[in-house]
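With one protein chain removed, the remaining protein chains of the complex are shown where they sit.
As written, the chain order gives the labels A and B, with residue 1 at the start of each chain.
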C-alpha cells in the first residue's frame, strides 16, 4: 500500500515536471518573459487538477495544500529556459514522460471523483479533465487552438485509460495490477499513436454565416 | 406545475442539443478530431451553467447530477459530424433552436440564483452567464473572438429577457404567463435582430501603446 503510494507519487512528481516543461516551451514560442514562463508552467502542470477540483467542489484545491508542487513546477519551467537548446536531444524521453503524466493525471483524477462519490460518467470526466485540461489552459493562454483536441491520439488515450482503470476496478482486480495494466495499455497506445501517427477521424467544416 | 416543468425540461433538452451542435460546427472549423468535437459540444451546451454554478458556489455543479446531459450533448456533437453537409438546409430551424436555448438558459440561470437568495443584479448576471458563457467558452477554445460579443443582438437579448422575466415576476404575474411572455419577447427580438441585422452600437478603437 505505502509502496504503491510512493511509486504513484514519484510518477506524479515526474509528470508535473514534464507538463511544466511543455508549458514553458509553449510560452517560449510566444516570447514570454520569465514570469510568464513560470506561470504557464505552473498552469500547465497543475491547471488540470485545479479545474477538476473546482468542478467537483473539492475545496481546498489540491496544490494549495502542497506548496512543494508550486515550487517544483515553476522551477521546472525556469530550468527549461536554460536547457531549451538541448531539448531536441531529449525528444523521445520527453514524449514518454508526457504520456506517463497523461495517464497518472487521469488515474488520480478518477480517484478524486470516486472518493467524492460522484457517478461513473462524472468520474470519467474528472479523469479526462485532470489529464488534458492543463494542456488546454496552456494553449488558451498561448493563444492557439488546443493541440490535444486536434493531433494524434492524446485526449482519447485519457478516455480509454479512465474506462480501463474503472472497468478493472469494477471487476475487483487488485489495485496494483490495475495500475500496471492501465499504464501499460495507455503508454503503448499513446506511443504507438505517435509512432504511426494514429488519430481519430477529423471533422473539417467549411463555415457558413449561420453557424454562429 | 408539473406540466410547466415538463415543457421547460423539453425546451432545455432541445436547447442543449442545439448548443452542442453549434459547438461541434465551431470545432469542425478548427479541424478538431472526434474527441475535440465531443468536448467542445459538451462545453458549449453545459459550460454556461457550469460557470454560473461555480460563480454562485452552487455545488455540486448541475450536470454532475444528470449524466444524461453529458451523453446527450456529446452525442449531439458527434451526430453533427454526420449531418454537417446538410445543415445549411436547416439554417432557419437551427437559428430558432439556438434562440430558444438562449432564452431557456437565461430563465433557468435566473431561477438558480433566486433560489440561492442572491441580490437582483447578481440574479441578472447569473441569467446572462448561463445564456452566453457556453458560446464564449466555445469561441475561446476555438481561438476566436467571442461572436456573441460582436455580432447582431444576442447577449443583449439575454439581458432583456432576464430583466423582463424578473420584472414580471416582481409584479406577481403568473409564472406560466411570465414564461410565455419572456419567450415570445425574446424570440421576437432575436429573430428580428437576425432578419434586419440589428445590432448594438459597436466600439471600434484604434490602439496606442498605452492601453495595455
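Assume contacts are C-beta pairs under 8 Å (C-beta built on N, C-alpha and C of every residue); 3 or more make two chains touch, one makes a residue touch a chain.
Remember, it's a predicted structure, so these values are computed and weren't measured experimentally.
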Selected from B:39, B:155, B:179 or B:194 as touching the chain missing from the view: B:155
Which of A:140, A:160, A:179 or A:200 contacts the chain that the document leaves out: A:140
Interface residues of chain A (partner: the chain not displayed): 22, 24-37, 39-40, 50, 54, 59-61, 64, 67, 70-71, 81, 84, 87-88, 91, 94-95, 98, 140-143, 147-148, 151, 154
For chain B, residues in touch with the removed chain: 54-57, 118-122, 125, 136, 140, 143-146, 148-151, 155-156, 159, 199-208, 210-212
